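In what follows, a single structure is set out as structure tokens and then discussed.
Just one protein chain is left out here, and the rest sit where they should.
Up next, chain A:
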């Protein structure tokens, strides 16, 4: 075992760092570091910058235009991006749908959709959850009925993240209501411009319209947009979910978050001294940092084990639970560090006029918004259930 980075890895890090120094616009980094809401334009701009360099799809094989980076390279890239303050790359097309199309999609689907994911022409969103089907995803009711060379889709999806920006949605739909839950589900690609689709925003508790409800009223979808076989959608959905979960560990953004808390705690005064010297705050900060250091290695260990393109199993659930809990702890520390300045709704209101709070950003909004981390992508309870089932027998 050798924990030191090899000279090649170090060189890769330098290359990434130099690229970011040159190509990440200052206004973007500032907005990210202040924790501001990023609009579509910002995501698109960053997406295009990475695509230009050929660094948009770390996990895709080269034949599809990916980087085919190994686990350590991906980790280094993630770390550097987080420290530089890049926007996150919206995952729905790149890390979720992409791998599914590469493994299960038809040649036409691959040729048609994969390049458009890279170019940014298509913005994908994920249509899995429904009002009655959250954790129990397999009970979903949205119907797709075959009518000639089309499916006719009726039903409702919900919690669709950034669906307001999307022009395509990948959906799980029920194509056979007679069989056991998991067996009658298909995986369908739907153009959001098709007549009969309505998107309604849901405002979250921090005031952001981050998610949506999507309604389907007799929406006609060409049969060619079915991925893989009819009624086999559950297999593809599960494959996609394990990809979704590996990314949720987000070690890099935890590291950046922790660095931000430290910056705040150096500026914020408590009892006439910097908060970072307060023994209780310092102890809590240290505890999270210790957890994160181990987590970074757990993450590397798990992703190194998984062969390229093959998602890990129960370990993905472990990463998801631990990664989200740590990020939420960091959000809690940030909120506390801000002291009374956690109270204003938009800290921009006091930014500039108040030095200690200037670096604080909308800490309360982030704290509340990130409660979602332990709910979505398969809630932490569901993940623990998976771990226990596998380890106590009865599982794979």
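One rule holds in what follows: contacts are C-beta pairs under 8 Å (C-beta built on N, C-alpha and C of every residue); 3 or more make two chains touch, one makes a residue touch a chain; residues count from 1.
By our rule, contacts and distances are computed from a predicted model.
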item	value
Per UniProt, the name of the complex member that is left out, chosen from "ABC transporter substrate-binding protein", "Copper-exporting P-type ATPase", "Pimeloyl-CoA dehydrogenase small subunit" or "NADH-quinone oxidoreductase subunit C"	"Pimeloyl-CoA dehydrogenase small subunit"
Contacting the left-out chain in the complete assembly, out of A:179, A:205, A:223 or A:286	A:205
Of A:61, A:91 or A:339, the one touching the omitted chain in the full complex	A:339
Residue among A:35, A:66, A:120 or A:134 touching the omitted chain	A:134
Hidden partner interface residues of chain A, rising order	129, 132, 134-136, 139, 158-159, 202-205, 207, 211, 268-272, 275, 278, 280-281, 284, 332, 335-336, 338-346, 349-350, 353-357, 364-365, 367-368, 371-372, 374-376, 379-381, 384-385
